[in-house]
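Scroll down for the structure; my scribbles are underneath it.
Only one protein chain is missing from this complex, and each of the others stays in its spot.
Right, chain A next:
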């Protein structure tokens, strides 16, 4: 469903974020992008829904190119995204935040007056219940804990009825317990609803536990792309060691 070919991105003509990355994500997968801070994970995730413009290469979502500006809002409707800093609007209630996920389906004037169709509100409430915040629907979001705020972020993504959910370090600002809860919730959504997941993480243990495919990124280069089963320790260490000989090999191969 997602086809990335020879993607490259350089910031300010200096910092190389991504170099010649090619990968395919299939429907129903739970793929983890693993790598150190600054390896290019965020750039990869954010370029998929056009938050970052692509420099070279192509990204196609269900056969439609992301770089085409006319398509981008259509594609964004089908892709939910969850952020490290949650990026929910703290002064709005949980329900209002989740309804943000329905804005692209709603009339501009009506939604600006905070008027939504009954089925949209019911769906938003279903999503809130799905993430376990039923009691908090009308509470202002700044009164929630970090883990709960991320659940609001997930509910907002679900409200879009997405085919793909992108997650950019979704648990990096949470305590270990909340982190596992969030990842369990996302795994459940992936299995039950069949929504494809592409997530960046820097924790190997969590990536192996919850993902079924791991994409290792180091210095902007995709160093491996494998199913979790059959992944060796040595390969895992590849992305965390400072040894660059293997990467050079890979670079030459490209």
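Please note the rule applied: a contact is a pair of C-beta atoms (placed from the backbone, for glycine too) under 8 Å apart; a residue touches a chain by one contact, two chains touch by 3 or more; residues count from 1.
As a working rule, contacts and distances are computed from a predicted model.
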item: Listed names "Phosphonate transport system permease protein", "Small ribosomal subunit protein uS19", "U32 family peptidase" or "Collagenase-like protease", with the criterion being the UniProt name of the chain not displayed; value: "Phosphonate transport system permease protein"
item: Residue among A:2, A:18, A:88 or A:221 that touches the chain left out of view; value: A:88
item: Chain A, residues in touch with the chain not shown (by the definition above); value: 49, 51, 73-77, 79-81, 83, 85, 87-89, 91-92, 96, 100-101, 103-104, 106, 108, 111-112, 153, 156, 160
